[in-house]
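Contents: one structure, followed by commentary.
Missing here is one protein chain; the remaining ones are kept as they sit in the complex.
Let's turn to chain A:
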Amino acid sequence: MKWLTLILLIFLVPGQRIVADEFSEKDVERWLAQFEIVAKEGRQLWVSPKLGTNGVACAQCHPNGANTHPETYPKFQKQLGKVTHIWEMINWCIKNPLEGKSLAADDPKMIALQAYIYKERKGVALSPGKH
């Protein structure tokens, strides 16, 4: 009887209701703005001659991030002999055409580069594994 009273109290007493976290339009705006800031940083890195060591920038071969196919990852990358995500291909480009040092997967620069690429590819259907 004691337990039943307790349960009833939890559910029926006003102000004691447990609710999930809610977000407002203002929150969404703020979060999108955060994304845009990072994507903008990504664009700056994309055109930067300083991401690598030889002055070559990502945008030289990939204007507007084109021909990077972010929607197809993860996929089997024949030349690497395994299923990879796009950040590994970005590192491949940094190391080879840009003659630079690879970035950690969670390096803020790597996140920014991906934010930019995905933004330019917005609206294209996901197609993991596609060649």
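Please note the rule applied: a residue touches a chain if its C-beta (ideal position, glycine included) is under 8 Å from a C-beta of that chain, and two chains touch if they have at least 3 such contacts; residues count from 1.
Convention: contacts and distances are computed from a predicted model.
Note on the omitted subunit: UniProt lists it as "Serine/threonine protein phosphatase", one of the names in "Serine/threonine protein phosphatase", "Molybdenum transport system permease", "Putative transcriptional regulator" or "Carbohydrate ABC transporter membrane protein 1 (CUT1 family)". Mapped onto chain A, the interface with the missing chain covers residues 47, 53-56, 59-64, 66-67, 79, 89, 92-93, 96-97, 120-124.
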